[in-house]
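Entry: chain A
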Amino acid sequence: MEGVFYMAAAVAVISTALVIVQMNVVHALLYLILSLLSAAVIFVTLGAPFVAALEVIIYAGAIMILFVFVIMMLNLGTQSAGMERQWMRAGMWAGPAVLALLLLADVIYMLAVSPRVSGYAAKAAGPREVGIALFGPYLIGVELASVLLLAGLVGSFHLGRSVRQRLPEEGEAGGGEGD
Partner candidate 1 sequence: MAAVPMEHVFVLAWVLFITGLVGVLVRRNLLFILMSVEIMLNASGLAFIAAGFKWGQPDGQVMFIFILAMAAAEVSVGLALVLLAYRQFRSLDADQASRMRG
Partner candidate 2 sequence: MILLWLIIVPFAGGVAAWILGLRGRGGGSAARWASIAALAVDLALLAAILAGRSAAAGRHGDFFLEARAGWVPQLGISIHLGMDGLSLLLVFLTVFMGIVSVVASWTEITERAGFFHFNLLWCLAGVIGVFLSMDLFLFYFFWEMMLVPMYFLIAIWGHERRTYAAIKFFIFTQLGGLLMLMAILGLYFIHGSQTGAYTFDYFDLIGTRMSSAAAFWLMLGFFVSFAVKLPAVPVHSWLPDAHTEAPTAGSVILAGLLLKTGAYGMLRFMVPLFPDASQRFAPVGMAVGIIGILYGAVLAFGQTDLKRLIADTSISHMGFILVGIFAWNGLALQGVTMQIISHAISTGMLFILVGALQERIHTRDMDLMGRLWEKVPVMGGVAMVFALASLGLPGLGNFVAEFLILLGAFRANPAASAAASLGLIVSTVYALWIMQRVFHGDERTRWTLPDMSVREKGVAAAMIVAIVWLGLYPQPVINEAAPALDGLRRISISGPQAVKIPAPDFRLTAAAKAVPLPAEEDPAFDKKARVVPDISSQKSGEGVNERP
């Protein structure tokens, strides 16, 4: 199992890194799916097969499909890759690097000072426990999540629908402002 974890981790790290340096969106998306799948593998090693399944089905499946649709709708040409290359400049990495280092320092410090509790719980929580917890103490959360999803649904529907009517109006306003 250890080997599986480290291998999956290596795949996840590498594929994720490739996601953010890709020039082509579709390639990046494929690497992202790879990253998500490796995450699913890690979940399995961490005793959460149910969640791993969700990860594969919903994340790598449904959500990524959305991206694919959008990319298709946008119908980006070949020039977009060149533009991406143009946008990527070496200097842009400096700020995020500093942030990353800061956060790294935090993590190292935390790991260094926090008391080491070795070992794991005897038994991992299975889908059953998760289900009980979800519809027990986290019921409110579930309800809220459903509301959130509904809101997302309504929101995306609204945004997608009114695009055509709003466009000229917005353009005018934008031109008139001249700011």
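Selection criteria: all candidates are chains of the complex that A comes from, given by their letters.
We adopt the following convention: a contact is a pair of C-beta atoms (placed from the backbone, for glycine too) under 8 Å apart; a residue touches a chain by one contact, two chains touch by 3 or more; residues count from 1.
The model shown is predicted, which means the values in this text are computed figures rather than measured ones.
Trainee: For chain A, choose the touching candidate in this complex from 1 or 2.
Mentor: In this complex, the candidate that touches chain A is number 1.
Trainee: So in the complex, the part of chain A that touches candidate 1 is made up of which residues?
Mentor: 1-2, 5-6, 9, 12-13, 16-17, 19-20, 25, 28-29, 32, 35-36, 39, 42-43, 45-48, 50-51, 54-55, 58-59, 62-63, 66-67, 70-71, 73-74, 76, 80, 84, 87-88, 92-93, 95-97, 99-100, 103-104, 107, 111, 117-125, 129-130, 132-134, 138, 141, 145-146, 148-149, 151-153, 155-156, 159-160, 163, 167, 170-171, 174, 177, 179
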